[in-house]
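Excluded from the complex is one protein chain; the other protein chains are retained at their positions.
Letters A, B and C mark the chains in the order given here, with residues in each chain numbered from 1 onward.
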């Protein structure tokens, strides 16, 4: 069944495998008359690009987005916007060694069993290469809702986490390769990730996202709650294992009298345990959520696994992989959030 | 926009407010020829029912489900199954005191601002009364996938949590009002909830769900990953603030070499940090996830808030409310999980 | 797969069989704040009701619609509107004689083969009883777009057809049981239908529908063209075999120089061969279309057919059936048109 479309009103449909000719997509439902800044979209794609620093994969992806339709004289026309990113650096020979092997904690085994067929080159469709499509669409979605600001950052890498004693300075985020809003902690994280890579190992981490200037009323009751759609969007990102918003898991230990957000006469709330959403609908306060990423599954060390005939084999990663996915995940988290918010924003026009 | 339909192939559409005539729904996409056990569905509804013990709300809901269509001579016909649950105990007079008031951390404020209109009686559509519809549909969905077993239980209430030192005995779950699989801890939780209620306060908690005998191959790549749909389903439940599966948030501190699940020659994995899902598709191992519930927002104590004209007011809950939502949430979590799994199961028939 | 939902933004989901307890539906996506005239909805339902005159079936259906939700203090709340029509006059004993028989040109054979199961009572779900649900939803949809007027009428019964020599007076439509806008022709049609019934036979006919005051811009490019959605809606009605709009089939014999609609400086067109729609989008001119209905399949005379074990049998209708479906189809055509237009109207709010 079709499963490559995201969104209800603003719909992104994508295609493409890690080592095919190209990846790309179609963004449908964009209102007409929006003056697009295409350079800003390319810049978001550059933020996601591998090879930006010593702590991420050295795989080179040119990652130039080409738009094919739906834009005329710089403005959207209301027609679907086709786009493509060529896979410049395919090198599918790198993957011969995993052709018949199921790598641990990858999608090799499940794709093979589900479809009978599998494009084994670089994980095929299951590769995080697909997220480049999302970044393009998300960057465009941001331009539908220019008043809303969406900012994600690295909250933790392994045990290294922002705590109450760390100052969070959003201006620091893009100034260090880890994308942590505390320069000192960023330095510790970078050192740690380098050490992990030296071990041929990988490490998990958490991303926090804060969305400001959200109009009241985004999201719909019952099965299209704003936070439920954010959760689904985040869980869609490769390697994500958890999502929480507002008080999240720590809210489970609070009493109602501590947790309730008192509403003030200026229509803000005194606290924001609700994370900017009540009953599935934005209340105008900042939306805050956290996303948990597991350690990348591809290791530069030997692991035991099986092949397609269920024989035991040893696998070991080759090529160029991220020791920690979190720094590069920042623009992806923002992109997916932008898609959810722009979708809710457009839908909200029809509710009265 | 329409937002009251859940699922892709198996679709539940619902209606109804807390204090209207009735709530109900339509279950569409059920295959023909399934011999239904309607009593089993009613029993699930009974599990959710208020007033079952001293620790839940004493509001009485008769909660008898009546099926209207789609079943003939005991079997499904492939036609949509309409059902209804009458609201026997409406008592909308109870809610006059909140008519123009926005209760803290409820949906009153956001619904009012979004729609201009609001059915203030008992929270209207935003009330957890709606979850009775889901329990009916989920109980029916379980009968589409009888081989799969879905069991949820109370994992924590406030700080009282199952830890490594607690024996988990799934047979204990329905033997105590808290629905905790450890009898001793259940007793502590019950005592604690009673004390919370005496204070007029409420408390949060966590629910864990374990799904066994899942066929390999459920879930779809990219935007319909099985865990993403489970996340959305769980975040749809009233008062939920977080979701994690497999290693979840704690997995963020692990290294890949610790976290990867070694695949054995019998196609199982040695560990199950993946939580039964890889690349969005079930791998045959148990699916495990945890859901975080905030404390119920309705308190039996005075709180400051505002009314529709933004004047400061004091609100205080009246009537009958749950001091902790977790015990009654167990069948709801199971129902939503059943809907997601039955949907994925049916969709999977078309992939080859 | 789910197939009982109609519409994209305004969605009607229905359930119910001819001889079950009730039929009903859920209307989702209705904007908040619309003051509803519920009596007007019941009146539309009355227009469809059997037993209104000597030329339609004498089956008695009380057909009282009860609304369950989504309406508060007379106004829509933006929440889904559940409704139900009880099947007062079930008489399922009437249908024992067709239990194992496939009636010619009915859905008995195809439903049985597709599902293995079949509710044989009165055609079950395939019965035109379902259209009562559509009339309710369509009558409500009309109140979302009060400025648009939708009027259908009987254009032909068998060979008796409105021609250039017949004056069309829309005020005549509800004044005769045939619903023909020419009183004289209506009389001929009535006489003819009575004769057909005496023969135990049935006859086909055509319905024309004219929609005025349509705003420019309804409908969407490519796969959601306004006329394509009208076509689908009309072809959804039981017994419909054809649809044409504007110049329709007769337009195939015209030259472009005859057929093109010259655009005038007041933004109307000199002619209206386009039928009010260009490129799938309304141009503000009246929308005109015609719908072809086959003769009703149930005859009061013996016919040869087969039973479930493929043995030859003779079938003969019993009970109460329409000799010509067209007069009662008028409110159904209008209802389906209203659903399509209200849907397009709401969707159009998001295009800029």
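By our rule, a contact is a pair of C-beta atoms (placed from the backbone, for glycine too) under 8 Å apart; a residue touches a chain by one contact, two chains touch by 3 or more.
Every value quoted in this text rests on a predicted model; they were computed, and no experiment measured them.
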Touch criterion as defined above, residue of C:68, C:121, C:227 or C:328 at the omitted chain: C:227
Among C:83, C:120, C:153 or C:245, residue touching the chain not depicted: C:245
Chain C residues touching the omitted chain (full complex): 1, 3-6, 8-9, 14, 102, 104-107, 109-111, 113-116, 125-126, 130, 156, 158-159, 196, 199, 201-206, 216-217, 220-225, 227-229, 231-232, 234-236, 241-249, 251-267, 269, 273-275, 277-283, 292-299, 301, 303-306, 310-312, 347-348, 350-352
Chain A residues touching the omitted chain (full complex): 1-5, 7, 9-11, 13-17, 20-26, 28-29, 32-33, 66, 68-70, 72, 75-82, 84, 114-119, 124-125, 346
Footprint left on chain B by the chain that the document does not show: 9, 29, 31-33, 78-79, 221, 346-347, 349-352
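The working rule: only the chains that are shown with their structure count from here on.
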Pair of chains joined by the greatest number of C-beta pairs in contact: A-B
Averaged-CA centre spacing for the pair chain B and chain A, given as whole angstrom: 26
Junction residues of chain C, two or more chains touched: 9, 29, 32-33, 78-79, 346
